[in-house]
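Have a look at this one before I ask anything.
A single protein chain has been removed from this complex, and every other one stays in its place.
Chain naming follows the written order as A and B, and within any one chain the residues start at number 1.
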Amino acid sequence: MPTVTMNVNGRQRSADIDPRTLLVQFLRENLRLTGTHVGCDTSQCGACVVHIDGEAVKACTTLALSCEGSNVLTIEGLANGNELHPMQEAFREHHGLQCGFCTPGMIMTAVDLVRRKGNNLDEKTIREELEGNLCRCTGYHNIVKAIAAGARNMSSMPQSKAAE
Amino acid sequence: MGATGIGAAIPRKEDHRFITGKGRYVDDINRPGQAYAYFLRSPHAHAKINRIDTSAAQNAPGVVEVYTGDDIAADKVGGLICGWLIHSKDGSPMNAGPHPALAQGKVRYVGDHVAVVIADTLAQARDAAEKIEVDYEVLPAVIDLANAQSGAQIHDVAPNNVVYDWHLGDKAATDKAFASAKHVTKLQLVNNRLVPNPMEPRAAVGEYEEGTDSLVLYTTSQNPHVARLVLSAFIGLAPEHKFRVIAPDVGGGFGSKIFIYAEETICVWAARKIRRPVKWNCDRTEAFLCDAHGRDHVTHAELATDAEGKITGLRVSTKANLGAYLSTFASSVPTYLYVPLLSGQYNIPAIYGEVMALYTNTAPVDAYRGAGRPEATFVIERIVEMAARELNMDPAEFRRKNFVTQFPHQTPVIMCYDTGDYDASLKKAQEIHDIAGFASRKAKSESQGKLRGLGYSAYIEACGIAPSAAVGSLGAGVGLWESAEVRVNPIGTVEILTGSHSHGQGHETTFAQLVSDRLGIPIDNVSIVHGDTDKVQMGMGTYGSRSGAVGMSAIFKALDKIEVKAKKVAAHVLEASEGDIEFKDGKFAVKGTDKNADWGTIALQAYIAHKFNGQELEPGLKESAFWDPTNFTFPAGVHICELEVDPATGSTTIEKWTAVDDFGNLINPMIVEGQVHGGIAQGVGQALLEGAIYNEDGQLITASFMDYCMPRAHDVPSYQVGMTTTPCPSNPLGIKGCGEAGAIASPPAVINALTNALGHENLQMPATPERVWKAAQGARLRMAAE
Partner (left out) sequence: MAMTMKGEVELPADRETVWAKLNDPEVLKVCIPGCQSLEKTADNEMQAVAKVKVGPVSATFKGKVTLSDIDPPNGYRISGEGQGGIAGFAKGGARVALTSADVGTKLSYDVEAQVGGKIAQLGSRMIDGVAKKMADQFFSNFAEAVSPSATAI
């Protein structure tokens, strides 16, 4: 079996894997990072979104081997120690989650959205940009509010962390 | 206790683990030595199984075992059950066909369980499943409700595929009301079949502990104790004291995780067979095929009105599709959760409803968010709106004229509404919505070639479900109380063990708010324990918006007992008589003195037991209670949907949504509003987007998120949510329940708004752009002519 090595949440991780192993399986099963979820089998729901080299990617349609040498950030690595990322804090503050299953993907997508579109996001932009993430609980109302607030609060973050 | 007590909109305690990726869902649980199960499913809707050859699969790499229906029959594993007995009009019991966990001789829907492969890895199990050869003899499939009675017979016990032919209400009185009616409004409608789709697919890990000869099942359940009861007492896997069911974090349910399914049953059964833990994780396609679906009615309804525009009668005839097998509570949904709600918020002297439930070669249909009540609300709110339009009355005024205003109000269909102020919700909704501005908004839309419509839905639901004796008399196989235990620790922290289960509802916060409020202790000193049959004594679980009204009432009752006991301890500690002890804001005080002791002191004294005689007063501070409600609760409210249709494309945009609900007292308004938002989105999904479609052969052609259109963020608007309050008189907290209201209220609001925009009533759900475009062509021509 081939060996894959990548940096996950700041740590070098390496494993021998079946070539068909998906990134989400590698994260969940090899590294036991179970915060990244699998909600569908057609790449539609976005529960598995992680960042690869700073960009949001669906880990359910990414082969782990294709991430050789990459920097991968999952929901577990988003907070700075005990200090929550502003987007995490905004989801809590604005009740942007209920069952919590879509939440890691939503938060990772939202952080990437801020990277791409800036800190002042209007409702229409947020709703359109959430095209790839499904939530069945919240009706999106509070997710949209949380992302707008989280985006604003990210403007006061150090640049390097905000870009992750 | 203002800051964190009852009524405080505080952020949720459970959120930290979810936003940091530390939630613990069933698929996150792995047990040492576990094997993986993969189910081979029927690709045919209806077929005889002549032969299954598993030999090649048995010998495939990594395979531990392959089981078929023969194996579970040999082990005498009981079939899956339906726990609510309905009797037909003629008094005969419903025709419940056998429902084996693995098919025996016949498959009855695409996705039916044919065999299970258990292997060292999931990939090996799946690869081996490819090697199973099944010789099917394909039979004609029964898909369409309209032809179900004349189609091939699906179960030997059910001639013409009839499960039951049931009715409720006074037919003669209703016919009489129609005979003397001034006007009769008629409505033919379809309540479209839905797939619940909680974002977390179902999953299970079954485990056998050899040393104690006991079973453990980790499962995505809304009601782990009910799962244990059924798996133990009916399916016969192990007695309850040798069987632990754990439902950890569960990623949404919406009804679909109430039921006891084949896969979970097989996992725990097989774990004992192979002496290894067995894990199964449902993929989304399997969830589409095999999770119990919702709704699926075809209904004809008639509403009689008199010369003054007063409703005098309602007659409803429904065909309900229950799928290929009766799911756990399937039979109750189109009967007692449906017809008793047809009175809506209205004073209707005569109601008669009849329901023919039918088997088809489709996935089983059972409770989905609202369960029967959305179907009833769709009927009554559509026909009331149509009647108003036919009578040239303002739809709001027509409703107002017919509202129930005196309470208690006994409807002709079982329910006794205890309290409410329907006009207050209507008025407030109209104010928030700016109804007065609708005409100018409509004119503006029309100037841009768009059609604008406004629709009301004044819904009522019956929640809590309900007095055990009452549901027992209607056929329920269980009681519907809830249990709670309050454990006070020696340092005064508190653990609440509840039979309710949270899978997104925020019980860890709201239940703690109640305790914090009642005992005057910080909310962080309270933890909520649920979802484990070894920890919580018993429980009926979470569905029917019952966790607040029933689950919290049980906690309240147990806290009453705690207070009584703690006062006894305090009386000894403070050397006063028990009757002189007052408990307030976390302090025990002796009336008329400055002597007092705080909560933590009394808790400690209860356990060290130095200040009282342990023979006269038991040491410790722990109480439990069961709460059996005395009535259903009746949340009600008014939703207003305003939308715009582009007649050129048929696309619908919801411009404005107002919801005013009366849920009684609120524990955490932020969480309550979140429940409303989510419910509305599901109802909008039903009205505009979602529909499970089987083709004529019984293939589910909407079996992925590519083809089944779930509402996405840009499909729904932001919502304006308001509240009115009439406290519920039948529980100590005055709570009515809020979990299902949005999904119940919203579909008719959307369709009423769309038909208002289009100028005619002929529009079925889901009102997809294609359907709306076709329906809009008349309106388009009218606009062009003007």
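The rule we apply is simple: contacts are C-beta pairs under 8 Å (C-beta built on N, C-alpha and C of every residue); 3 or more make two chains touch, one makes a residue touch a chain.
Owing to the predicted nature of the structure, the values given are computational and were not obtained by experimental measurement.
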Looking beyond the chains shown, say which of B:113, B:131, B:257 or B:442 touches the absent one. B:131
Determine which one of B:699, B:720 or B:764 touches the chain that has been left out. B:699
For the chain left out of this view, which of B:80, B:154, B:230 or B:289 touches it? B:289
Interface with the undisplayed chain - residues on chain B: 40-45, 110, 126, 129-134, 285, 288-289, 695-697, 699-701, 703-704, 706-707
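By our rule, only the chains that are shown with their structure count from here on.
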Which of the residues in chain A come into contact with chain B in the complex? 18, 20, 28, 32-42, 44-45, 47, 74-76, 78-79, 84, 88, 91-93, 95, 97-104, 107, 123, 126-128, 130-131, 133-144
With touch defined as at the start, can you tell me which chain B residues reach chain A in the complex? 11-12, 14-25, 27-28, 30, 123, 197-201, 249-252, 254, 281, 283-285, 503-506, 670-671, 673-674, 677-682, 704-706, 710-714, 716, 718-719, 742
